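Heads up, one of the protein chains got dropped from this complex, but the rest are sitting where they should.
Naming follows writing order (A, B and C), and every chain is counted from residue 1.
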Amino acid sequence: MNYKAIIEDVYNTVRNEEDAGKLASYIPELAKVDPEKFGVHFSAIDRFEFGIGDYRDKFSIQSITKVLTLCLAYKILGEKIWERLGVEPSGTPFNSLIQLEADKGVPRNPFINAGALVICDILLSHLDNPKADFLEFIRNVSGNPGLNYSPKIADSEKSVGYRNMALCYFIKSFGNIKNDPLEVLDFYFCSCSLEMDCSELSRTFLFLANGGRKLFDPTPILTKSQTKRVNALMQTCGFYDESGEFSFKVGLPGKSGVGGGIIAIHPSQYSIGVWSPKLNEKGNSFKGMKFLEYFTTNTQLSIF
Amino acid sequence: MNYKAIIEDVYNTVRNEEDAGKLASYIPELAKVDPEKFGVHFSAIDRFEFGIGDYRDKFSIQSITKVLTLCLAYKILGEKIWERLGVEPSGTPFNSLIQLEADKGVPRNPFINAGALVICDILLSHLDNPKADFLEFIRNVSGNPGLNYSPKIADSEKSVGYRNMALCYFIKSFGNIKNDPLEVLDFYFCSCSLEMDCSELSRTFLFLANGGRKLFDPTPILTKSQTKRVNALMQTCGFYDESGEFSFKVGLPGKSGVGGGIIAIHPSQYSIGVWSPKLNEKGNSFKGMKFLEYFTTNTQLSIF
Amino acid sequence: MNYKAIIEDVYNTVRNEEDAGKLASYIPELAKVDPEKFGVHFSAIDRFEFGIGDYRDKFSIQSITKVLTLCLAYKILGEKIWERLGVEPSGTPFNSLIQLEADKGVPRNPFINAGALVICDILLSHLDNPKADFLEFIRNVSGNPGLNYSPKIADSEKSVGYRNMALCYFIKSFGNIKNDPLEVLDFYFCSCSLEMDCSELSRTFLFLANGGRKLFDPTPILTKSQTKRVNALMQTCGFYDESGEFSFKVGLPGKSGVGGGIIAIHPSQYSIGVWSPKLNEKGNSFKGMKFLEYFTTNTQLSIF
Partner (left out) sequence: MNYKAIIEDVYNTVRNEEDAGKLASYIPELAKVDPEKFGVHFSAIDRFEFGIGDYRDKFSIQSITKVLTLCLAYKILGEKIWERLGVEPSGTPFNSLIQLEADKGVPRNPFINAGALVICDILLSHLDNPKADFLEFIRNVSGNPGLNYSPKIADSEKSVGYRNMALCYFIKSFGNIKNDPLEVLDFYFCSCSLEMDCSELSRTFLFLANGGRKLFDPTPILTKSQTKRVNALMQTCGFYDESGEFSFKVGLPGKSGVGGGIIAIHPSQYSIGVWSPKLNEKGNSFKGMKFLEYFTTNTQLSIF
């Protein structure tokens, strides 16, 4: 398979298509990003790598972080975390409170905001220095000591994060947040502010295509079974109420962020990071979705 | 991989576990089935086959039929069918009207009852003799001219199918059922009454593991792309509001029926049919789910 | 109080205001009504009566019938009827299935369609000849042997009444409809097709302003307590999800119908029937609501 040629071809096709998406406007700092940015980076477990476009520009990975906070909580506590949240797709927008009310404060899955808040709460209870410890975990997983939070983005999101505050207090009212909601929110906003470029993104997540291990390090980050389960969750829940669409058209586990980034995983094969800031109606990168759809169509490879 | 040994091993383990499930009671005829039945049949694209337990006993495949009605409608109309229904998991029980009201009569996906009714409506508009034509399609796909409906089961379901009647009239009120609701319901109940044993089940669905073709017949039933999409839909929507759990624990596309049957597909590898009539709280076969969970755990193979 | 002068004054004011409403379009026969019709008739328990405009034109009273079917069922069975439905406002549109699903088939109150269907089911179980017996009850209450159903309206509504069919089968699926849904629906559509003019309307309902008795007949139709309770229900539930607005602006118990009629009751004082076919967004007569708002404002009398 000539991945390089296919990526170049699809990249050029999508770059020239009209972008019907819009910049995320609700977080002030995100609205300042250059909307024309478009980058892709591919990392295979056979060590082949290839990047194109703005793949070396940093962006805010936002909700893609939710996979990483999940992995750390899962690593620490194992299957016990599922006492606090579910593994079902939500069928409703990412920040819905309706389902949470019906489910008495137990979030449907770790990739909606409610679930990520509960995961952050779990980490707060088990880490000595949550922000520093989580950053160290990310740097270790990525093999990249230069990764960092963006305090400017975190502050910007905190200044308008009323919906997430509502979610966190709501879950607290059901007793499913154990720590002070303000501390949970502070950690949550900080974790979402992680910045990566496409190459860092695809390299960081390659362990999920590799059975839970980094390429050159036999120490497992997650067990094989945990890795499969995280991939399964990305498949069914990674794109809010567009998860079915992504699964249908792209056919790979993945996770999007409101900063316009998407990571997708082909188990036993590769990870691919895509970034384009303008979002479709469901809050997922318009060109990122297009790129991945054409990419798996052209490679004729998906998990299905 | 010694599939035979693994299947035997897992079958014996699960057979001896306590069955916390309950027989479907809402359809009178289904409540008469022997609750202790338990069968498994495996069909690989390399032609290896293996069955164990009650794999030659016929049962009502019920909602598993929804995959087959979808395939026929998809074959006839292509992507146009998605103008009438979606591809997102529903996040609510299989016969919920709530979502349908919010979505103005457009069902979330073809595997909830509402979606299957719309698919039946599409087939009614495009088939000369819907019941006969659909049966011929199934017989052709399975290569088994002996497959048939069970009028007794269809009548039994029709006699108490008030929820499905409500669903059908409700969709009709939004204009998304084109034919007479009574005809749509009649065809729907008939299609759900199809009877197979586990070997017929796994053989019938093998084309979904084989890129859309039967083993010995190059004529495609579905295109490669359609096949992938049907598998993706089974992955995200095949088990009602337990789809995430099945994906998480089993890691294969699949579809369950209230008769206690489950079909699961490993693309490019095999299909496996399981049957045990007692259902868990979500309406899926209790032992069937257990068997498939242990099976993919022991084979250490899933799509993730 | 010079009711005549106030009615004339308000009538002329409202007649000259722009009518932002629209004719009910979903029932074909109702869409044929002259949209400019506007009539009012007032009946006091001191025997004063006054009519203005098109108050002698017959129209389809539609959902106003729900008060009368309730009264007959209440008369026959007493407080036992509340085992089958509630007395709370619904907070949702008149034909919503959402609440019914949450409440397991127990309608919120007798004035939403679901509740009226349950009342019709109760009547079917207790009347020998439901249609004839109900008509006799109405003729007796009104003292008017000329009142009748409109088979044309009933047929027209039945031809498109998919939402009500869905409601009825849905309640049946919870076991809260005891008779054949088709018979319940037939009786329901028939009862809604009752035709009255404004004078017949206000005279028929005067017993609710008179403690449950007709003016010249000491035999109670309802007990005093039942009468108060029916009035209370009209106050809180008579206008679907505009009940609060009507209570707030008009301050009287009342009930509207999709034919453009409204009946309002001032206990111990009068009943007033208003008719204008164009409906506001909530399905209540636009000019009828306006008239009653100005009328109670000008009389400075309401129950509050």
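By definition in this document, a residue touches a chain if its C-beta (ideal position, glycine included) is under 8 Å from a C-beta of that chain, and two chains touch if they have at least 3 such contacts.
Here the structure is a predicted model, which means the values were calculated and not measured.
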Name every shown chain in contact with the chain that has been left out of the document. A, C
Among C:243, C:256, C:271 or C:285, which residue is in contact with the omitted chain in the full complex? C:243
Which residue among A:31, A:76 or A:97 touches the omitted chain? A:97
Touching the hidden chain, out of A:167, A:232 or A:272, is A:167
Touch with the omitted chain, as defined above, among C:16, C:129, C:219 or C:300: C:300
When the complex is taken as a whole, what residues of chain A touch the one chain not shown? 96-98, 101, 162-163, 165-170, 172-173, 181
Where the unshown chain meets chain C, residue by residue: 86-92, 99, 108-109, 224-225, 227-229, 231-233, 235-237, 241-245, 247-249, 251, 253, 267, 297, 300, 302-304
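Just so it is clear, only the chains that are shown with their structure count from here on.
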Note down the smallest number of touching-chain steps it takes to go from chain A to chain C. 2
Report the chain whose CA-based centre is farthest from the CA-based centre of chain C. A
Please find which chain has its CA centre nearest to the centre of all protein CA atoms in view. B
Self-contact between copies chain A and chain B, residue sets same or different by half: same
Averaging C-alpha coordinates per chain, one finds the centres of chain A and chain C separated by a number of Å equal to 55
For chain B versus chain C, what separation do you get between their C-alpha means, in angstrom? 47
Chain-centre distance (mean CA atoms) for chain A and chain B, in whole Å, is 32
Of all residues in chain A, which are in touch with two or more distinct other chains? none
